[in-house]
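Yeah, one chain of the complex is gone here, protein chain that is, but the others are all in their spots.
A and B label the chains in the order they appear, each numbered from 1.
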Amino acid sequence: MKRVLAVDDTRSMLGMLVECLEDGGHTVFSANDGVEALSALSEHRPEIVITDLNMPNMTGLEFIEAARQRPEGQLVPMLLLTTETAQELKDEARRIHATGWLCKPFDPDQILGLVDQLT
Amino acid sequence: MDQDEDYKDLFFTECDELLAELQDHLTLMSSGEHGRDIVDATFRAVHSVKGGAAAFGLDALTGFAHRFEAVMDACRAGRLDVDDTTLPILFRASDMMQELVEHSRSDAPLRDDVLQQITRSLDGLVGMDPEPSAVVAADTTGQTPPAAGGEPIVVTFRPEPNFLASAHDPLRMLRGASRIGLMEVRVTGDLPPLEDLDPMVCPWTWHLTFALAEPSVLRDFFSIYDLSARIDGVPTADAPATLPLRTSQASEGPRVPTTGGGTGGGYVKSLRVPLDRIDRLVNLVGEIVITQAAVAQVLSQPRHGVEDTLAHSIEALSRQVREMQDSVMAIRAQPIKSAFSRMPRIVRDLSATLKREVRIEVSGEETEVDTSVIEELIEPLTHMIRNAMDHGIEPPDERLAAGKARDGLLRLTAQHRGERVLITLEDDGRGLNRDKIVDVALQRGLIPSADGLTAEDIDNLIFLPGFSTASEVSNVSGRGVGMDVVRRKIQALGGRCLIHSTPGQGTRFQVALPLTLAVLEGMIVEVGQERYVVPLSTVIEAVQLRDGNVERLHNGQILVARRGEYLPVYSLADLFGSREQTSARGEMAIVVDTETDGQIALFVDALIGQRQVVLKGLEENYRAIAGVSGATILGDGRVALILDIPSLIERRKLMFKHQSKHRQETA
Partner (left out) sequence: MSSNAAPLEEADTHHLTSPEGDDTCQFLSFVVDGRPYGVRIQDVREIRQWMRTTSLPNQPPHNLGVLNLRGSIVSIQDLRIRLGAPAPAPDDTNVIVIVQTDGRRVGLLVDAVSDILTLQRADIQPVPPNRGGGDERAMLTSIIMSGEVMVGIVDLDRVMDPGLSE
């Protein structure tokens, strides 16, 4: 059982992600944008983060970049879960040390597998 | 599956919100606001629809949203100007996206040709080649051809400098790999001299040999390292793979409309409710439970002097129940904005079609109304706007000639007025042409003569069924419906329509609607053995019928004198057209305002009282019945019908017309 932070501004997406992770027996924290995610990161110390990319207030990329500057965020795997495929965005993700790039729609088994694989 | 369906319903609800936002943003842009925030928000709205649509395998929607998104992205990046060329396309795209959402949700018809056309327009804006599919393909790595059955696969894994900083851990990777068939590991690479050693850089390359590993499992496993390692040797997919969540639909052509899961028409509506309203309800339920426990306790005690305590508790209980009812209703209340926000759009479109220049000012959008009212309101509101633009507001030249501003002004407002919401649509056009209205009404046989008609009477003629016909109105107001349809719709909602026109200066339509359709303030009356509910808003007073104030004419008609005016008195049997005499002693009547036919009186045997009743439809298990707007369940469990007196009178008139026509023909 892992502590997972799920971040998405779309309630249905977040709901599905949280449910998938909870079904996998994990403890899930959720946040609706990057700003919330940052405080959840400090508060709950998740072992892995799965975040949407396009969100209001603070995007997934901005969040990861900020999180990597913090001690509690340095060694936590952070996955972007997005429908974006643009190479510039991926390059940006690489630059800010995102752990991985996942395409929506996600496969629940794949997500659960990755949580095991990366933590 | 069921849970997926729940999320899908939720997704569709979100789509409604996102599309409404999209409309708002586009409208802002069209009024000249091109701020980065707005363009970003527009992009996000489209993007969120796309993300959800992809997750639920709604390929047609995903594909379209993808194109739309590409255009918004170009706007966001400044590669494309938001101007008079792009905006109309964006508006049309927004409509199309709505259509696709409806299509996915309830299999509503989809105009394929329009879809193609708008898609081409979008692609044209960003110079995109019309590529067949926009569904996101899985990232695959490596170029090695698919492994022949059972042969070992060697994957080369070369971490890049950011590998460790991206929170990857080589050990964890190896541990994971061993679970999917890792047989052998070989490490190559040199450790740099100590002074160059960066502890965050991983200098090695791993050569991993897998036996009996499924290529797809390997792909899934390694794709996550894509951002921070170079990986070779993973077999590619045979076909361009889409992610496997909904493979059944992914295999079809890109333009095959999906019905979204195959459940067909029915979907559960849902509503977004501020949390504090639910909290309030939960607290109230808590209070009620406590009060109920208190009552039970009092009753279990020896019975001396408990009445006071009991009365106190019961009083508390009734207050709490009343509050709970209010809270429950508040849950269904939504700002009227979702209906209003569509109107600027309609005005814009019609301006082009009708060659009018019209601005619309909207206010009071935050006014809250029951969600069911909002849904029902859109159609009559649209029609009122069409009517105002078609018949009210003049063409620009005519306006200038009349000394008015070139562009016409429509003002749409909503406000609470007691237990009703008052919606006003004002235009500054030419006003109603009363002479023409009288001509038309005479010509169509709607009135016998214009004698004695006040200006207000004449204005109200436009609400008569048959006043406007398809041949007379333009194709915009048209489709063969007139203001009678608006009025009927509003009346069906328990509302009323008022019109006020000043020649040369404009027309004001007012619609007063109840705040909810679920609960109705009613007067309960007894007629014979039955009890009926008459909407309180239409009841003016009760009158005692005495010899002094009642006239019985030889043709059977009964009139009652009320403040010097004679009103027709009907029995319910009359109105129901039933042979048996359901009513009554003829001693009492209630005066009801029908709006269309003025005030009438209805025989009743007794007034039981005013009460809030919960409205239940007859359609659910049976069918709608003319003259009965629904039913409710009374305290004793009996069903009472809710009378729609205006439509009963309307029916009766029609019946008479029919009979007299029949008589003429047979004579």
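Following the convention adopted for this analysis, contacts are C-beta pairs under 8 Å (C-beta built on N, C-alpha and C of every residue); 3 or more make two chains touch, one makes a residue touch a chain.
Everything quoted here is computed from the prediction, not taken from an experiment.
Engineer: Shown chains touched by the missing chain?
Structural biologist: B
Engineer: For a quick check of understanding: of B:P159, B:G408, B:G627 or B:P646, which residue touches the chain that isn't displayed?
Structural biologist: Only one of B:P159, B:G408, B:G627 or B:P646 touches the chain omitted from view, namely B:G627.
Engineer: For review purposes, identify every residue of chain B that touches the missing chain, sorted by number.
Structural biologist: 1-3, 530, 575-578, 616-618, 620-628, 631, 633, 637-641
By definition in this document, only the chains that are shown with their structure count from here on.
Engineer: Provide the C-alpha centroid distance between chain A and chain B, rounded to the nearest whole angstrom.
Structural biologist: 33
Engineer: Under the stated contact criterion, what part of chain B meets chain A in this complex?
Structural biologist: Per the touch definition, chain B meets chain A at residues 3-4, 7-8, 10-11, 14, 41, 43-44, 47-48, 50-52, 54-57, 136-139, 160, 162, 165-169, 172-173, 176, 220-221, 223-228, 243-246.
Engineer: Report the residues of chain A in contact with chain B in the complex, numbered from low to high.
Structural biologist: Residues 9-13, 15-16, 19, 52, 54-56, 68, 74-79, 82-83, 85, 90, 93-95, 97-107, 110, 113-114, 116-119 of chain A touch chain B in their complex.
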